[in-house]
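Every protein chain of the complex appears in place save one, which is left out.
Here is chain A:
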Amino acid sequence: MRLSRRVAVVAVAVGTMFATVACGSTDEPGAASADVEVFTWWADGGEKAGLDGLVGVFGTDCKDFKFVNGAVAGGAGSNAKQVLASRLQQNEPPDTFQAHAGAELSDYINDDQVEDLSAQYSEWGLTNAFPKGLIDNLTVDGKIYSVPANIHRANVLWSNKTVLAKAGITKDATTLEGFFADLDKLKAAGVAAPLALGKDWTQQMLFEALLISKLGPDKFNALWNGSGDWAGAEMTAAINDYKKLLTYTNKDRDTFDWTDAEKLLMDGKAAYQLMGDWEAADLDAKGFKDYGWSVFPGNGNVFQWLADSFVLPKGAKNAEGTKCWLKTVGSATGQAAFNQKKGSIPARTDVGTDGFPAYQQAAMADWKTATQVPSCPHGSACAQTWQGAVSSAQGKFSSDGDVAALQAALASAAAEFGPKKK
């Protein structure tokens, strides 16, 4: 008898364990109908401040709903994307989430995870508030799936005024040839690596800026929509120019993030850096005042944009609340509140420039008249799979300088991950 009692005790113990395990997995969040869970990776700094501004406007415009912060911090968004992917897989989407506007959304569109917002665009008057170039880039098979909250510009060349003055450069170059000449002057003046550069994705940014100069906006746009030519002679020539451009950059670029490259510029060890216009806010925050900016030489009035946007996921618990959030995001007051704090500019062209810092005012003026082209490393031109392949190929080129290999890799990445030729 004693033995069988022992068996019973063990059985009960085991049973209890499993019961506990089972109970642990049934913690459903009590979803009140007024809650709107907004999923972002804006957890601190200017981004958090911008989000708070937006929440303020949401509070007055959408009194029936309550903002719930679903921010996941860390890893420049890569942590958040992992969490988001698993939530979408389990059909437990947040009410809305942050995603780069443009091609990066195609992952979610193809996976049937986000709703079409075309009707809301006309209802809220967004179609005319955003520039046509942006609308064209956002439209997939006649439908629009996201509302951009802001615009950043990728093709900006930042400079250290003191270093330029020492080398006798008084005017910003407007052509590639002029830029090469200036770089040579700087080298002659003792600046060994006048163009500061970081690792793979920053290299791809520089390469794209150069491509815009070499190909012009139409052919550049074509590269990303499937009708462009990655394998042709023009591309070979562009890659050769890019290779030449790399000779003016710091050799330890693969060990640098963009902020490390920015430090070279601030320390006067480099004269130029190509980077998105979040650099203005960062330089201001670091108290460095001696900087100048221009569009990348040869880009003319091309505005290479990237944007954070919000979507309506399929199966969102509070679709009405989400729509109110999206309306706030797209509204002029919402965009002003968000962008003044975050250091970007409104996607709408009808927001007043009052209250924006000097750089943003200039960028807002450009945004109205410029030709819009997208950016691959920032998701507006290509999906994440494509970005991964392109970054890897740039990393390889940075170490071996093999022109043919880079061109072949870019061409096969476009064929494998890009939209099919039309």
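Everything that follows uses one rule, which is that a residue touches a chain if its C-beta (ideal position, glycine included) is under 8 Å from a C-beta of that chain, and two chains touch if they have at least 3 such contacts; residues count from 1.
Definition applied: contacts and distances are computed from a predicted model.
Its record in UniProt calls the unshown chain "Sugar ABC transporter permease", which is the match among "Carbon monoxide dehydrogenase large chain", "Chemotaxis protein CheA", "YdbS-like PH domain-containing protein" or "Sugar ABC transporter permease". Among A:Glu92, A:Asp184, A:Asp218 or A:Asp252, the one in contact with the hidden chain is A:Asp252. The missing chain, though absent from the display, is touched by one residue of A:Asp200, A:Glu262 or A:Glu279; that residue is A:Asp200. Although one chain is not drawn, its touching partners on chain A can still be listed: residues 3-4, 6-7, 10-11, 14, 17-18, 78, 81-82, 85, 88-89, 107, 110-113, 199-200, 251-252, 254-255, 269, 384-385, 387-389, 391-396, 398-400, 405, 409, 412-413, 416.
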